[in-house]
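See structure below.
Of the protein chains in this complex, all but one are displayed in their positions.
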Amino acid sequence: MNKNNRIKSLLLLVFTIIGFLFPVIRNDPYTLSLLLIIFVFIVAAVGFRLIYITGRLTIGQAAFMGVGAYTSALLSLNFGINPWLGLLIGGIAAGILALGIGYIVLRVGGVYFVIITLCLAEISKLFWLWWRPVTYGNSGLIDVPGFSIASFQFGINKIPYYYLSLIIMLVALFVMYRMERSRIGIALHALGQNDVLAEHLGINRTRYRVLAFTTASFFCGVVGSFYAHYIHFVHPDQFGVMPSIMIQIYGIAGGIGVFFGPIVGSFVVAGLTEFLKIAKEFQPLIYGPLLVIIMLFLPKGLIGLPQMFFKSSKK
Amino acid sequence: MKKFGLTLMVLAVSLALMTVVPFAMAKEKPVKYLKIGCNYGLTGVVAPACIASKRSLELEVERINKKGGIVVGGQRYHIKLLFEDNGYTSEGSVAAATKLIDRENVKFIFNIGTPGLAQTSVTEPAKVLSFLSSSADQALLNKKYSIRVYPLVQMNDIALLEYISKNIPEVKRVCLLFKNDSSGILNSQILPKLCAHYGMEFIGDELYSLTETDFYPLLARMLPRKPDLIVTDVGTGAALMAKQAIEKGYKGFFMGTTLGADIAWNKIGDKVPDGRFLGPVVDPGSKAAPREIREMTKRYEEKYGKGAPLDIAYLYHNYLMLVVQAVKKAGTVDDTDKIRDVMVKNTWDLPWGKTRFVGKEVWGVDGQGIMPVFVSAWIGSKKKIKLLKVIPAEDVYPTFLKLFGKK
Partner (left out) sequence: MNAQDILAMVINGLSSGLTLMLVALGLTLVFGILHIINLAHGELYMLGAYCVWWLSELMGFNYWFAIVLAMILIAFLGVLMERYLFRRFRAIMVPSLVVSIGLMLFLQSSILLGTGMGDKEIEPVFHGQVTFLGTSLSLGRVIIGAVATVLVIAVILFLKYARPGQAIRAVAQDAEASSLQGISMNSVSRLTMIIGSALAAAAGGLLGPVFHLDYMMGFPVLLKALLAIVLGGMGSVVGGVILGSLVIGLVHSFATTLIGPEIAEIILFLIIAFILLIRPSGFFGMELRT
């Protein structure tokens, strides 16, 4: 077990180093632009999992990305707030909203929670569409300012954005990982397994769930805000039901039982999507069945793949 | 069982790879190419329009290349279209534009739909010409490398209202029922002013969601205010709305202000009395359409059959021909500053008619190409679109400037 852990942390270190050195090895703007969006979705997918371990399945995380994106974009467009501050404010806005909503909706469980969060995603999109005097509805917010350090503008250079996205992701992952490994995490897992029992053990059900929900949503807000300042364009469609479902696919296809599952899932599924782009308009014809096949044979997600090989070779 | 499953999965994945890889492996011949990027949503909400546009552009490019391509500055070029799928998302649009610019060194990118606006954040600094299809002001505002030869909602409105005020005097009360896309938003901003200009009364606007199909409740809201003209688009949603309005006892006129599929009107069938639904469209296969468009329609239908949404598809021939003619005239295929200069300073004979560039007074840049507006009416009993009048852009633009010139 101990040895296993050591291998794991070594692997982690190697991947982190590769992550940091990647732009040096291969300075290809296109690959970088793909990777940094994958990082964004990793944060959302890992957050999705953090909520899942407390026994609540959400398909509404894109709504909080939207809150972060719109808050930060509107502040910087209308009041000239620095995007760096916007990252934080976007996260906090999403976090506060999640805190308020969480206290109410997390009491509901099972499939009803799934539908409530689905409603949440749809409401948020409809709201951005409807609040036209401010959000310009379906025309979207264009020319959202990008980041800069002192006089250095990030501009269209992908490398600073890449590093920023990487750092945000690492911080978010670190916080969520530590959280899961701490006493709080034990409580969260206990809630997911049997919340009545957990309550008897003195774990406040709603409070712990709200904690997980708020943490995940805070980071969703941060990456949403990053997204807005990176794309320079915010549009309601990016934060509706479909993007939420994509986040959930990344999480589940990767393997929701393990912390690293959503990370693997984001890389593989996003990579797959990218690869299938060669098929142009025919890609859903391959992508759809591929999702089905993954789930049919790897119900625990892609992270179960090595285990499966391991087992079958042992037999 | 598990092992069998694994084998099956591996098989399936490799099968998928086998179908896909040959596309990727196809090597290009050592010929000089004029590359045009198409940042399209081949999957996602606008897939039909994008796929149709892809197919028709491919046909056209194939024809040009068969004739030997084009000659620019003494060098012969073949045109090569590079299609990138953006899944109709903003991040997809930015990634695709980055790929086209960085890997393929593309200087011209066509884009369909709103997420296309996201690509301008990449194309502007890279000095790549970006050809858009959004009526929103932001698409063009102070963007030097954005080009739009797209029938603007404002211009269509002016042409149609002018026609209506002259020929259908009984229209007095106007309302707007539109989908809540950027054209709808624009319409709700400009219509009150326009109606006042033409001496009509504007009695209210409602924008509905893009997926709406049941319009009875909305009509119950609007029809009691007794409009004689409902302003809407020419899409399928609007066709449904019109049909249901007639069912609800509406007796007035309709005016579609965006381009729409010619077949969208077929949905109304003979529900709307002849000549009551007007719009800025022309049946691309009919004699009323410009010759080039008619021929393209014929070629397209020979290959892919009838029933494709051709409105947007054909619009992009304007862009293709514009690029082809402009690079010829500029004598360069990669100096976009020069090409853009040549583009906006000349008048072009494009498939949809004579086009010149304007817009400095409105958007700060002159990247807006204006073209004639076809005023047509739907004749339901014959399932035909009848061309009423072609209004030259020069007749519409002064009014446009007068009303919306200062931004």
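Going by the order they are written in, the chains are A and B; count residues from 1 in each one.
Operating definition for what follows: a contact is a pair of C-beta atoms (placed from the backbone, for glycine too) under 8 Å apart; a residue touches a chain by one contact, two chains touch by 3 or more.
Because the structure is predicted, anything quoted here is derived from the model rather than measured.
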Cross-chain touch to the chain not pictured, restricted to A:I115, A:I149 or A:L197, is A:I115
Only one of A:L57, A:L99 or A:V258 touches the unshown chain, namely A:L57
Touch assignment to the omitted chain, from A:G271, A:P289 or A:P306, lands on A:P289
Subunit A positions in touch with the non-displayed chain are 52, 57, 59, 104-105, 107-112, 114-116, 118-120, 122-123, 126-127, 129-130, 241, 245, 248-249, 252-253, 256, 281-285, 287-292, 294-296, 299
Subunit B positions in touch with the non-displayed chain are 43, 45, 47-49, 51-52, 180, 206-209, 211-214, 216-218, 220-221, 224, 236, 239-240, 244, 247-249, 261, 263-264, 266-267, 304-309
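The definition used in the following text is that only the chains that are shown with their structure count from here on.
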Note: subunit B sits from subunit A at a C-alpha centroid distance in Å of 34
In the complex, the residues of subunit B that touch subunit A are 2-3, 5-6, 8-9, 12-13, 16, 19-20, 23-24, 42-43, 45, 47, 50-51, 54, 83-85, 87-91, 94-95, 98-99, 102-103, 114-115, 117-118, 120-122, 125-126, 134, 136, 138-139, 180-182, 184-186, 207, 209
Within their complex, subunit A touches subunit B through residues 28-30, 33-34, 37, 126, 129, 132, 136-140, 142-143, 155-156, 158, 227, 230-235, 237-238, 243, 273, 275-281, 283-284, 286, 289-290, 293-294, 296-298, 308-309, 311-312
